[in-house]
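Below you'll find the structure I mean.
In this view, the complex is presented without one of its protein chains, the others remaining in place.
After this line comes chain A, so read on.
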Amino acid sequence: MKKSVFLGTLAATALLAGYASAATLDDVKARGELNCGVNTGLVGFAAPDANGNWQGFDVAICKAVAAAVLGDATKIKYVPTTSETRFTALASGEIDVLARNTTWTFSRDTDLAFTFTGVNYYDGQGFMVKKDLGVTSAKELDGATVCIQTGTTTELNLADFFKVNNMSYQPVAIQTNAEGEQQFLAGACDAYTTDASGLAATRAAFASPDDYIILPEIISKEPLGPLVRQGDDQWADINRWVLNALVAAEEYGVTSANVEELSKGTDNPEINRMLGNEGDLGAMIGLDKDWAKRAVSASGNYGEIFAATIGESTPIGLARGLNAQWTQGGLLYSPPFR
């Protein structure tokens, strides 16, 4: 009995590993559904709304990819992943793309054998504390107990930050943002640290957000972006250019409202090429002509997505900052569609 269970487990593992090597685009088309790895729940980035539909900034990436590849932005299976399980889920083939505020780092790109398809949010690590603690700078946190999501880059940045500033701290390793929220609110830790955008999103979900402040220090660079398995270049290209299309669409003024009209032809050849009115860029990545049009109409261009999910008019209230277009002094810069 024991032996057979063991063999069964091994076989299942082996089969799962074998499954991962096929061409992802064909798999997704055959399945008719995109398996998209998202956060277990971070309001604004990826969280189910009151009706159980996933909404958010990262979810919009999933929708754009599904719309481009399958022609339907609803044909997505959302797989909630923790910071600990996300890479295993992607490596094993359980998900096709991971859009879960994940920092692009050297070792993840190379040693873990993933390919980052771009940056959808330029972020940095910050700290959140209770306002009545009287702390105004992260440099005053000597001796504090800090809640930190395990398996993240922030975990290592935290150790470095306290070391460089010659301060001590007590780490409390937590698994999900929800657990961190609960521990932080219960006062089990003095400070909660993660990406500043994540802090803003978490704070917005508190009962009384004004009792908490996010400290001004940003202690690291955290370029967050979607990623896929290394070795399937076509699938990586699709994901990269869907993201670029969203960014370029904002730059050229293509919105979900006017994309239908603009796709009939404009006097800007770049828009024409992108939306399939001129040439056939879609065929080069194994899709049809209208891929970018569908991607943009799924939830709008980058700017629309930002404004609707995490922008200044939402409870999360993030300013564009580094995430503005390069023409506006930000870092968003899509390579040309040619």
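General observations
Heads up, the rule we're going with is that a contact is a pair of C-beta atoms (placed from the backbone, for glycine too) under 8 Å apart; a residue touches a chain by one contact, two chains touch by 3 or more; residues count from 1.
Here is the rule we use: contacts and distances are computed from a predicted model.
Going by its UniProt record, the hidden chain of the complex is named "General L-amino acid transport system permease protein" among "General L-amino acid transport system permease protein", "Inner-membrane translocator", "Phosphopantetheine--protein transferase domain-containing protein" or "STAS domain-containing protein". Listed residues A:Glu84, A:Glu217, A:Glu270 or A:Asp288: the one in touch with the omitted chain is A:Glu84.
From the options A:Asp26, A:Asp49 or A:Asp160, the residue with contact to the unseen chain in the full assembly is A:Asp160.
Although one chain is not drawn, the whole complex shows that of A:Gly71, A:Gly143 or A:Pro216 it is A:Gly143 that touches it.
Chain A residues in contact with the hidden partner, per the touch definition given at the top, are 3, 7, 10-11, 13-14, 17-18, 20-21, 83-84, 87-88, 91, 107-108, 111-113, 133, 141-145, 150-152, 155-156, 158-160, 162-163, 169-175, 183, 186-190, 229-231.
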